[in-house]
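Reviewing the structure listed below.
Complex shown without one protein chain; remaining protein chains in place.
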Amino acid sequence: MIRVIVGAILAPIFIVGLGLIGLAAGGSRSLDAYLVLSGILFAIGMFGFLARRNAISMLMSIELMLNAVNLAIVAFGSFIPKLGAGGSVIALLVMAVAAAEATVGLAIVIAIFRNRKTPLVDEYDAMRQ
Amino acid sequence: MNGSDVIIIAPLIAAIATAIAILVVDIVVPGRTNAVIATALIGLGVTAVVTLTVGSMPPTTAYGGAYKLDALTTFLDLLFVAVIAMTIVFAPDYLAPRRLPVAEFATVLVFAMSGAMLISASVDLLLLFLGLELMVLPGYLLAGYHKSDSYSTEGAIKYFLLGSFSSAIFLFGLAFVWGLTGSTRVADVASVLTQVVNHTLPFSPGLAMGFAFLTTGVAFKIAAVPFHYWTPDAYQGSPTPVTGYLSVGPKVGAFALILRLFVEALGPMKAEWLPVVIVLAATTMTLGNLVALTQDNVKRMLAYSSIAHTGYMLVGLAAYAGGQPQGLEGLLFYGAAYSFMNLGAFAVIAALQKRAGVTSQLATFAGLGRKEPWLGVLMTLFLLSLTGIPPTAGFFAKAVIILAAVQAGGWVAFLAVLLVVNAAAAAFYYLRVVVYMYMRDPASDAPPLRHGRLMWGGLTAATAATILFGLFPGLLLGMISAAAGALTAAG
Partner (left out) sequence: MSNLWYIAGFLFAGVSFVFLTIGAAWLISHRNPGDVHKGLPYESGIDTYGDTHGRFGLSFYIYALLFVAFDIEVVFIFLWAIVFRDLLISGFISMLIFVGILLLGLAYAWRKGVLEWR
């Protein structure tokens, strides 16, 4: 019963808070903000790629990097009038390429998982001399 | 799209039609290797003829200036067709004993070729990226083609993870260059950079970062030190015919990208990127050779030596930036010569591995010269050419690059000296294989293998190219100087 009451109090606060944050972000109409965000996302993806040992996690990190690129592209496209609709076209092409890459990557991960029974890349060291 | 655009991209259409035709043949009559190879070779022949026919037209552009038909496009397209045809011819002797299908191999390979051909014709950063992806994605699949073999899949996953990582880096750079110059067209980027060099436009840090990311992405693709870590494992693990292709096709394709990017787009800033290329070239050839010296596995050794060859080709680029356009001719000639001699060397290894279970360790080559005299002679020829000994194509290729680098002077001339020292060091590990072939006793008494007619035909072609381009470089030089001329005229 108490959970329901607390939930009833917290939920509106949460929703209003999200709305306020959205307003604040929408209020700052600057290209740099988006580019910084894209750079941070790209860096997180890069860190994930370098730090994780699981092949699937590394694949996800690469996808995050590609999405960061897409954010930058869409931001450029919407803030710089001269670029026109180019941003949307490039972003969609990048999505298609990312999908193709993920398909190939997952197929390879499945193949090596069948051989080695582990997704951890630092155990793929059969050829190290 | 209109009619003339379709005619200009006809080589690309022929390439994709070839890949589809192979698929259709395999759907209609599954498992018929001969039918598949015949289809592939006929299709590639048609592609070559179409390329030559279209290439005889005056240089034009299509699709709003994104696709360019010039002498460079034609030259590289023909080179790619030759590389793919030879790889397909070498493959069955290796694939058949391991029960791997030839049809998928040929299809995927031809799709990769269409990507490389797209790169050679693109003068738009986005199209260059698409071509790059179309070229490397089939490469990942091919590296893992022996999917029950744990080496093959291990090589594939390393190739894939680092390859797509570098693609993301390249794309990030592309986004910033596009956003800050306002166009993905190579010529527009170049004109913005000309204004930057003349100080009529400020050079924004974002643009510098964009170019740094583009350079890093491309350096991964050509396996320049320090971005080479994926190379040895990917090359050693892959099935041998695939290794031959990977060491040649994607490398020349990535160099085509470098030419379009550095010479045409970044041409106005060549004084700025010259130091970067000098450092890359020096470290790449030195480190590649030093590590190759310590390898006992011939495939791995050739992987490191291919890194060194990347360094030699970069010297050609440095010579161009140092003011000698002949550097580009050297780079292109080196790319062609290297393609034939390296594919030939890998073909000999693939021929030896027709007997399943044969490794590519140095010991496999013991006594080969007496057991299989012809293979021994051909391997010696390819290794001599890789070393750069006259009268082979490898010698002339190195000579052109060294001459251009010496004429450029300054630090580029120092690179030429380093190249000579490196070539001498490389002779040691190349000739070690020759010593094993002629001065050691064979390890086993197994009877010599019978090799397929296709294998001999492909080896003959590689040998003929290696010797002919060494004795009569003029056969190739006319086309190459036209190609380099088309580049410098644009850049």
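Each chain gets a letter, A and B, in the order it is written, and its residues are counted from 1.
Basically, a contact is a pair of C-beta atoms (placed from the backbone, for glycine too) under 8 Å apart; a residue touches a chain by one contact, two chains touch by 3 or more.
The structure displayed is predicted, hence computed values, not measured ones.
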Among shown chains, those touching the left-out chain: A, B
Given B:9, B:23 or B:308, the one touching the chain that is not displayed: B:23
Residue in contact with the excluded chain [from A:36, A:50 or A:110]: A:110
Contact footprint on chain A, counting only the chain that is left out: 2-3, 6, 10, 13-14, 17, 20-21, 24, 28, 89, 92, 95-96, 99-100, 102-103, 106-107, 110, 114
Residues of chain B (touch criterion as defined above) contacting the omitted chain: 1-2, 20, 23-24, 26-27, 30
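In the analysis below, only the chains that are shown with their structure count from here on.
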Whole-Å separation of chain centres (CA-atom averages), chain A against chain B: 33
Touching residues (chain side chain B, partner chain A) in the complex: 126, 129-130, 133, 137, 140-141, 144, 147-151, 153-158, 160-161, 164-165, 167-169, 171-172, 174-176, 178-179, 182, 184, 206, 232-233, 236-237, 295, 300
Complex contacts: residues of chain A adjacent to chain B: 35, 42, 45, 49, 55, 58-59, 62, 65-66, 68-69, 72-73, 76, 80, 82-83, 86, 90, 93-94, 97, 100-101, 104-105, 107-109, 111-112, 114-116, 121, 124, 126-127, 129
